[in-house]
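The structure appears below as structure tokens.
Every protein chain but one is kept in place in this view of the complex.
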Amino acid sequence: MTILAVPEAPSAAEPEPAARRPVRPRRKLVLHLAVVALMIIWVTPTLGLLVSSFRPQSVLSKSGWWTAFAPPYHFTLENYQGVLEQSGIGQAFINSLFIAIPATVIPLFVAAFAAYAFSWMEFWGRDVLFVVVVGLLVVPLQTTLIPVLKAFADWGLTGQFLAVWLAHTGYGLPFAVYLLRNFMGSLPRSVFESASLDGANHVVSFFRIAVPMSVPAFAALAIFQFLFVWNDLLVALIYIGLSNSDNLPMTAAMANLVNSLGGGWYLLGAAAFLSMILPLAVFFGLQRYFVRGIVGGAVKG
Amino acid sequence: MGSQLITAVMVVVGVPAVLIAYIWGTERLISLAPEQWRRRVRPWLWIGPALGFLGFFLVYPTIRTIIRSLYGKSELKPKFVGLDNFRWFFTNADARGALLDNVLWLVFLTLFTVGIGLLVAVLVDRVRYEAWAKSIIFLPLAISMVAAGVIWKFMYDYKPPGVAQTGTLNAAIGTVGLGPIGWLQSPAFRVSTFALIAIMVWMWTGFAMIIISAALKGIDPELLEAARVDGANEWQVFRKVTFPLLGPTLAVVSTTMIITSLKTFDIVYTLTNGNYDTDVIANLMIKQMFTFGDFGRASAVAVVLLLAIVPIMAFNIRQFRAQESVR
Partner (left out) sequence: MKPWLRGLVPLAVVALAATACGGDSSGDDTDLKGKTVTVIGTWGGDEQKAFLEMVKPWEQQTGATVKYTGTRDINTILTTGVASGVLPDLAGLPGPGQMVEYANAGKLLPLDDVLDLPTYQSDTAPALVELGKVEGKVHGVFIKAAVKGLMWYSPKLHDYASTPPATWTDLLSQATANQGAAQATWCLGIESGAASGWPATDWIEDLVLRTAGPDAYAQWYQGKIKWSDPAIKNAFQMYANDVVAKTYGGARTAVSTNFEAAGDPLFAAKPGCVFLHQASFITGLGGFKDKKAGTDYNFFPFPDINPQYAGAVEGAGDLFGMFHDTPAAKSLMKYLVTADAQNIWVKIGGALSANKKATGYPDDISKRSAEILANAKVFAFDASDLMPSAMNDAFWRGMVALTNGSKSVDQTLADLDAAQKDAYTS
């Protein structure tokens, strides 16, 4: 049996006729109703904020956001202007990119190798060690700040991007290894067996089989890690902010829209939507990797 | 900025390159040794980098935390107090209330995020606007915690009866004649705790959905067809074929959500500060650590959290062993 080639580039999730049984019209209606109802419930809070972000502060505490659709119309761009005029927002956006991209790429690779080893190599203590790695998910980030910061200070890393790249890798690894190992481990053993019969060692199996077949998992992991790093404030504030305010990401600039007493909170809605654009773009971009057929029916049970 | 860009590009390209070279290089190296020896050493080389990161960023601080939990408050003159901090935690009325709340979080956050996530993943698999539906459910996860706080303040806002309601929920129930409720200010029946849990469900269901959906796509359509051909209806197909195959993935998502529920604190801290019977353990820990400056007690709470996940980890081990025997 030949080793699976790299899968073809997928298009939008169009169903293959063979995989779908024609659903009766009434069932279809119920299905649609259920999905649409869930969508409405989920989007309402965000919609409320979106509408509110276009309303001036004076009416925000007097009437609900749904009243904005009836006259008198008070729509305004002043909230968005306020955010964009915040000093240093442009640099902050670039800093966010500088922080998020490496902090997504590095853990992805480090976890991939570890996940493969936990899935397809036998070694003493494997299961217990893996469970300990997963258990590290529960370690509260705040308990690590002081010792890590002390070490970073000794190595002169404070205030630099490298500090948060390394930190986010460390913090993101438990989940990354967990997710990737689950996915890789559920790939069919037969594929690996026939590959090794053909003379492939683990390195080849990893690059030629495991990685291509695990693309949906990599995509999911990339989305989550990017998102968590993009929205992170505390790690950046501690490892960068204490020494060098120039490298702070957008989350810090956004948090500073509000003064110490809470005044200016109405700007946060506009800020949230501006900040959301990039992660959503990443999500849409990686969506196409969640397609049936990539794995070619790998999960055979 | 130019030099920063160069560094960033170097890192994004360089680190993967170095890792790949490391794996390839070590494979060449150990090919000099007998197969037996290779098989013992190779796994440790592959998990080495991960263990390095985890050891420094998570294990080392945790060991310090465990040790610190046995000492008193003062940082300048630490005093060994044995299990005093733990005694404080288990006899404190506030802590007991927080434990109860954590149980509610654990049960309901996990149940709803995984349940709804599964439901959505299965349903949208069959509609053409799947990408849109998924994006809408995913959207809340892309919103930072700060913005989520603002959004839900709008949702739960309260104005006295007789005045125009500004909160979406109170306005909605107002249309059917029910009086405005202070959603975040009601300790009765733990309404406020559930209100907070609802926020987290809203944010995290997308997380569960994406992972479950990715696994769903990996199920061989031939298996499903075979079941249908045998006369099973959709629900039976789901119960007998799909659901069992999703078992490991559901375990991963559930475990992650359970741990998330134990660590939740910022939504509680920013919206209610634990008032109205909403307090959770992680909030107590953060407050002890940074507001009251008592690292001894904070460390004790962290250790309690570590112990709390032991049963979950035991379950996970059993899962793997079962999975291995089937593979």
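Labels A and B are assigned to the chains in the order they are written; within every chain, residues are numbered from 1.
One rule holds in what follows: contacts are C-beta pairs under 8 Å (C-beta built on N, C-alpha and C of every residue); 3 or more make two chains touch, one makes a residue touch a chain.
On a predicted model such as this, the values are computed, not experimentally measured, just so you know.
Residue in contact with the omitted chain (choice from A:G48, A:G241 or A:P279): A:G241.
Among B:T272, B:S299 or B:N316, only B:T272 touches the chain that is left out of the view. If you put the hidden chain back, the residue from A:A117, A:V191 or A:A252 that touches it is A:A252. From the set B:G2, B:P34, B:P160 or B:G177, the residue in touch with the chain omitted from the display is B:P160, counting the whole complex.
The set of chain A residues touching the chain not shown comprises 57-58, 61-62, 87, 142, 145-147, 149-150, 152-153, 158, 234, 237-238, 241-246, 248, 252, 255-264, 267.
Seen from chain B, the chain kept out of the figure touches residues 72-76, 149, 157-160, 182, 184-185, 187, 269-276, 287, 289-294.
The rule is short, and it goes like this: only the chains that are shown with their structure count from here on.
Computed centre separation for the pair chain A/chain B is 13 angstrom, with centres defined by C-alpha atoms.
Within the complex, the chain A residues that touch chain B are 12-13, 15-16, 18-21, 23, 31-32, 34-35, 38-39, 42-46, 48-49, 52, 60-66, 94, 98, 101-102, 105-106, 109-111, 113-114, 116-118, 121-123, 126-140, 142-144, 146-148, 151, 161-162, 165-167, 169-171, 173-175, 177-179, 182-183, 185-186, 189, 201-203, 206, 216-217, 219-220, 223-224, 227, 231, 233, 251, 254-255, 265, 268-269, 271-272, 275-276, 279-280, 283-284, 287, 290-295, 297-301.
Interface residues of chain B, counted against chain A in their complex, comprise 1, 4-5, 7-8, 11-12, 15-16, 19-20, 23-24, 27, 39-40, 42-44, 46-47, 49-51, 53-54, 56-62, 64-65, 116, 119-120, 123-124, 126-127, 130-147, 150-152, 154-155, 164-168, 171, 202, 205, 207, 210-211, 213-215, 217-225, 228, 234, 244-245, 248-249, 252, 255-256, 259, 262-263, 282, 285-286, 289-290, 298-299, 302, 305-306, 308-310, 313, 316-317, 320-321, 323, 326-327.
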